[in-house]
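Handing you this structure, nothing more for now.
Subset of chains shown; positions unchanged.
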Amino acid sequence: MYHCLDTSQFDRRLLEEISELADAARFISKSKEGADWLSGLLSHKRAMLYFVQPSTRTYLSFLSACQILGMQTADVRDTSTSSEVKGETELDTVRTFSSYYDAIIMRHYKANFAREIADMLDKTNRPVPVINGGAGKDQHPTQALLDIYTLRKSFEQRGGIDHKKIAFVGDLMRGRTARSLSRLLTRFENVKQYFVAPDFLQIDSGVLSVLDRLGISYELVDDIHKVLPEVDAVYLTRLQDEWDDQDKTAGHYFIENYALTMENVGLLRQHAVIMHPLPRRQEISYEVDSDPRAVYWRQVRNGMWARVALLAKIFGVEQEIKQV
Amino acid sequence: MYHCLDTSQFDRRLLEEISELADAARFISKSKEGADWLSGLLSHKRAMLYFVQPSTRTYLSFLSACQILGMQTADVRDTSTSSEVKGETELDTVRTFSSYYDAIIMRHYKANFAREIADMLDKTNRPVPVINGGAGKDQHPTQALLDIYTLRKSFEQRGGIDHKKIAFVGDLMRGRTARSLSRLLTRFENVKQYFVAPDFLQIDSGVLSVLDRLGISYELVDDIHKVLPEVDAVYLTRLQDEWDDQDKTAGHYFIENYALTMENVGLLRQHAVIMHPLPRRQEISYEVDSDPRAVYWRQVRNGMWARVALLAKIFGVEQEIKQV
């Protein structure tokens, strides 16, 4: 892997490798000596975090991953302070900035911008890896990566991700996390997917036709209570009403059918796990946080380690980590 | 000490220890080898600077302290780029961010927010130390710490802080520095305090009743000229008129009575010191800067070293520094 642009790049072997690398780096970091050793691995590399679409949590996660590996970083978060205001194209802007750095980690409102940048740089005599940290309503490959890593850790004692049943709940039409994760789950064997949403927020047919084509079993469901007793993991998502126009769909949304509360969490099987990409609103009651099945806070930290693993892979130091 | 939330945590022994640690770290840093050694002490720790109430000077002081000890840092200065805009509670936001870091240094407009965060994190399975870098009109414990450190250094050859006379001058009603420092001075023996302000800006009665209860000697004064010949230290503060409503109190404020100028600085005793938490306006004439008794610029640098000492103490590396 050179650029990391979309989830289609992750085959099963790569997903397993990144999960193992994340575990290994995490273990090494537990001692001061280990942490110092990790931060020498990429101490000769520097990364630019080009985050013109705001997202503090993804930004901090990538920044931390860079810091753990000893990469120096620079932020570009506001193009109004760049030369774009002087009539430069954004391709020129990013090419200029890339001159100073060894990698670009990018979050942008334009769906395809990370790929445009990667293609442009590949034609120059100083290309650098481009990592897509999320784009508009579309791809967010490292989120899907951390979700797979979290599921894999959760099912470590129970045979891994194969043959599990996983429910996506909430605003599946607009949340990109469910779409990306659904896709990656097809890399595993016999994973059944449930899509729990009201009609007008159901997952788009493109996702379903991929599942159909691959012969993956799935169900469309309109109430979380129907799936809780069935599944090994429930993946909740929030209503993405920032994309709404005036006639808010939120008004037609019965949160009770798509939320986990102290009332219905008892329906969940003992070994099941509760996930959420965060931020949450009312989809998960705060009291559920102390339930041992709740792994959404661990998910956050897993994201940092999955990104450590991804950077190690991109810069070719994975063997050094594995050999420790 | 785990969290650093308010000045009540600083007993005399801790104040002495932090002052000694600050001196020791400062001495070590004078050589390149020493500086490099210091920056290896906490190279395995990373801190988040959550400064949603702007304060560049406190921010830079803490940032520098982290850098001196080798801690990597991340800034959060504007919550509008975080998920709060998506309906998340700020407790969830900070908990998410804390997942990536080993300490939170926080400046917030809400008086009690640092403690709320500390309490919330203490209930999770990954608590991290929370350091209060100032909150609204209230607590600013590390400012009080650096003031004590500065007084201690200033009186090093004269028996320390015990038995000294210290005058606070200016807007004592709203400036939190005087309140905090007044409190910490009660940890020392027989320190007399003077509060020099017009009636409507005098120190609040809560501070005075603490002094009364502890049997500490103090005087309320309305003109700086009356105390200059008496005191060992004069601590000037600016008019905090950003808290004023339309009918500016500034109009009723005779700055001449609460300022140090080339005219009245001669009244000050030879060994006295001049302090100010900065920023200043007209409370101290620029010509006074070259007076050898002026220590307010040294105070700034002392603040950085006091914060180095505090971080070293919180992360338990104080013995390593002392043994050098």
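A and B label the chains in the order they appear, each numbered from 1.
Here is the rule we use: a residue touches a chain if its C-beta (ideal position, glycine included) is under 8 Å from a C-beta of that chain, and two chains touch if they have at least 3 such contacts.
Quantities reported herein were computed from a predicted structural model and do not represent experimental measurements.
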{"item": "Oligomeric copy total, full assembly; chains in place: 2", "value": "3"}
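The rule is simple: only the chains that are shown with their structure count from here on.
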{"item": "Distance from chain B to chain A - Cα centre to Cα centre, in angstrom", "value": "41"}
{"item": "Residue ranges of chain B in contact with chain A within the complex", "value": "40, 43-44, 46, 48, 72, 74, 76, 80-88, 92-93, 95-97, 99-101, 124, 126"}
{"item": "Parts of chain A lying in touch with chain B, wherever the complex brings them together", "value": "29, 32, 35-36, 39, 54-57, 60-61, 63-64, 67, 77, 238, 242, 278-281, 297, 300-301, 304"}
